[in-house]
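See structure below.
Yeah, one chain of the complex is gone here, protein chain that is, but the others are all in their spots.
Letters A, B and C mark the chains as written, and numbering starts fresh at 1 in each.
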Amino acid sequence: MNSVDEMEVAKRVGVTMMSNDKAAQALEIKLLEIRPGFAKMKMVVRRDMLNGLDICHGGMTFSLADTAFAYACNSRNKKTVAMQCTINYVAAAKEGDELTAFAEESSLSGRTGVYDITIVNQHEKTIAHFRGTSYGTSSTVY
Amino acid sequence: MNSVDEMEVAKRVGVTMMSNDKAAQALEIKLLEIRPGFAKMKMVVRRDMLNGLDICHGGMTFSLADTAFAYACNSRNKKTVAMQCTINYVAAAKEGDELTAFAEESSLSGRTGVYDITIVNQHEKTIAHFRGTSYGTSSTVY
Amino acid sequence: MNSVDEMEVAKRVGVTMMSNDKAAQALEIKLLEIRPGFAKMKMVVRRDMLNGLDICHGGMTFSLADTAFAYACNSRNKKTVAMQCTINYVAAAKEGDELTAFAEESSLSGRTGVYDITIVNQHEKTIAHFRGTSYGTSSTVY
Partner (left out) sequence: MNSVDEMEVAKRVGVTMMSNDKAAQALEIKLLEIRPGFAKMKMVVRRDMLNGLDICHGGMTFSLADTAFAYACNSRNKKTVAMQCTINYVAAAKEGDELTAFAEESSLSGRTGVYDITIVNQHEKTIAHFRGTSYGTSSTVY
């Protein structure tokens, strides 16, 4: 279980990051929950997020997952960057869909971590599986 | 070498896709070149594409690569979707940077293809390596 | 829950595949459990599986995961092949370690599937995370 202190650190990391995250703000991504190694975020698929097939552009789905990944891997107030990410698209998202990303820490050893992010729509249908490899710097977030 | 007809098909695919690609338009992604199995695109990093560290959000870099991937793999007028993508971030992009994505077909066998997209900045410094796995449907683009 | 028939099909797939899988036999990989969308396998790290650093060669760890992936995605008696796989190494395995791979189906839609394989050692320490993208053919396994 996480201590009260760890939870407070994670929350402060979330508030600090989101206040300055212009891309996440532009996509209207909301941080619903954050704790050590975990983040939950939401994004509604807008018309300007659709591709030429009128489904959600893969880059927009990825952006939601990547944002949740960033917050989860920085949640211990250790500034951490993405080295490599992989995404599998398993179902299409449409205009108006409410996408939720759940980012969980699968491994953390030394400076490097592995995070798994699942994106589901409002019907709990899985839209994409994302996995990120992170690398921790020596800095802090706040 | 590509025939004149193949080149015309690729161009028409590019125009058709871009005219309806609301996400690419919102990111002001420009299609510079398209031919069978290849696409070259450009995007300038705007302020609203930055993350909390004031560098280009990984999702925005990915979106440029993913768009170039989509146009390259649809360039033969066979509607083709992304199944899986992987990206390695190797340098940070900053506000005002002009990013160019080069998407090339590394393999195409049956319905599935492998495409490699490299993103460089205005100084020809590599920003990211992206690889996409595609799956061709039975439809056409136009 | 799986029906008795589905379980029988999965078991027969496992026996059929293993009886002819010369590489898995050479690595002394054992199939411990198979059911629709799932396979559990074991491999002991032999001396001839070590690399120049005297730890288990990444290709050997991958081979165990890839084998479990193959059995899980073929378990419904639909011949299915690997298109793309990704692996994250999170801890080293040593000579004599008993590695167990758990392969689970994360998504299956149409012909394509996503499978997650986790490899742990005898102390339940995670050694690697593997994710495979599969493509189903029109043939059967047996």
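Heads up, the rule we're going with is that a residue touches a chain if its C-beta (ideal position, glycine included) is under 8 Å from a C-beta of that chain, and two chains touch if they have at least 3 such contacts.
The structure displayed is predicted, hence computed values, not measured ones.
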Candidates C:10, C:34 or C:70 - the one touching the absent chain: C:70
Per the touch definition above, residue among A:86, A:100 or A:118 touching the missing chain: A:86
Hidden partner chain, touching residue among C:2, C:86 or C:106: C:86
Hidden partner interface residues of subunit C, rising order: 16-27, 47-54, 57-60, 62-64, 66-67, 70, 79, 81-89
Contact footprint on subunit A, counting only the chain that is left out: 83-84, 86, 112, 133, 135
Interface residues of subunit B (partner: the chain not displayed): 86, 88, 90-91, 106-107, 109, 112, 114, 116, 126, 129, 131, 133
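We take it that only the chains that are shown with their structure count from here on.
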Chain whose mean Cα position lies farthest from subunit C: B
Distance from subunit C to subunit B - Cα centre to Cα centre, in angstrom: 33
Subunit A-subunit B separation of Cα centroids, rounded to whole Å: 22
Touching two or more other chains - residue numbers and ranges from subunit C: 86, 112, 133
